[in-house]
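To keep things clear, I will list the structure first and then write my remarks on it.
Of the protein chains in this complex, all but one are displayed in their positions.
We call the chains A and B, going by the order they appear; numbering starts again at 1 in every chain.
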């Protein structure tokens, strides 16, 4: 009765709304043939954008991991004044428009902002360069690692950690041998999410990057540039790179869902 | 090693849980901590292990004040109620953990650790399961691993929180004797928390009867039977001895 109709509806909606656009990316990227596609990918500006995107992500991801693990540990294992406010603050970037986020950074760290102006005499510039890109990427990816680890920590509990302490482990040994193996799956997925988002962020980065051709263009910005230059093959070819990254993220998610331990904790 | 807990107080919020508890363990002695659910047994054991702070009171080991010594520095072997085995380590790695994390000079060389682990697994009669993970063990086997892990660090005091509560009656019976034998063999003082008075009677040199955050009587099983301090102890004793 209702079942086939509902499944059909759901399938049609997803196919039209989600699947088709992704197929269209590849269709346009290869519209002029595989040769044109490869040439577009090898374009020096596009390669420079890919390089910058990877460099930025390589800074953002480790910093976010350190923050995410520390914040999850703090929130999961201790009760302290302001704990709830802290949680809300960590989630806040997720709900903010990326343009507003970028603007916030410009207003404080830019040349006219209090911090930016104070640093200017020393020749330190935080916006319109790699630092600015890294800062806003940290903002937009802020909750990703923490959010994956927190439920795992809450479900596994403190017992093993306390056992390690009674056996003489110091803090680092407890973390290294007991906590880390327990959170490794969540950490892995949080890392992948952070990486995908850091590489794909568009709005916030476009506010603070300065968009200097070949210098401060990340891959998403380069896509916009090519697109506005009516270089469709170039834009869609660059887009396929990020699309593949997104698909890898999804595959990893389902792998972790199926084989990772403690995933029921996430329900 | 003789151990003493003196006048321990502990509250959670405004609720007093321990109201001046004192306890002592002579070298090699086996003390059972017996009392109804919620009487504060686990809380007391955690304080002794260094896994909780007392509001007031002192802990003394061989004349030395260890009240503020962190858990890791006390070298007390603890067997947790749910065992708290490291789920991603094999049985052998679980048992070896306490030896591996020892500080530089005190840490035995690798071969010595392996030999000691083999010895301990022999002792708890699990030599064939060294490479299994905790999830692949039965309840009784897990209990033995937890025991071996706690004994591996050559503890100054052995603490056990209802070590048999997760086991069925038969396994419980057979493990009881083994635990006592292991403790004797290691020559270590022990405190075991239990609900089960028969267990306390079968194992302990002395029994501390706890109720509502106090120790109402602390004496040998015979003394408890012959001279119960209160009505509640009398009813507890009846039908056991």
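Simple rule for what comes next: contacts are C-beta pairs under 8 Å (C-beta built on N, C-alpha and C of every residue); 3 or more make two chains touch, one makes a residue touch a chain.
We take it that contacts and distances are computed from a predicted model.
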Protein name (UniProt record) of the chain left out of view, among "Helix-turn-helix transcriptional regulator", "ComX pheromone", "Sulfate transport system permease protein CysT" or "Sarcosine oxidase subunit beta": "Sulfate transport system permease protein CysT"
Contact with the hidden chain (one of A:108, A:130, A:155 or A:188): A:108
For subunit A, residues in touch with the removed chain: 1-3, 6-7, 9-11, 13-14, 16-22, 24-25, 27-28, 63, 66-67, 70-71, 73-74, 77-82, 86, 89-90, 92-93, 95-101, 103-109, 112-115, 135, 138-139, 142, 158, 161-162, 165, 170-171, 174-175, 196, 199-203, 206-207, 220-221, 223-224, 227, 235-236, 239, 242-243, 246-247, 249-251, 253-254, 267
Positions on subunit B contacted by the hidden chain, ascending: 50-53, 68, 70-71
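Here, only the chains that are shown with their structure count from here on.
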Length of the line joining the C-alpha centres of subunit A and subunit B, rounded to whole Å: 47
Interfacial residue positions of subunit A with respect to subunit B in the complex: 159-160, 162-170, 173, 177-178, 181-182
Subunit B residues touching subunit A - in the complex, by the definition given at the top: 49-51, 70-78, 80, 82, 84-89, 97-98, 101-102, 149-150, 152-153
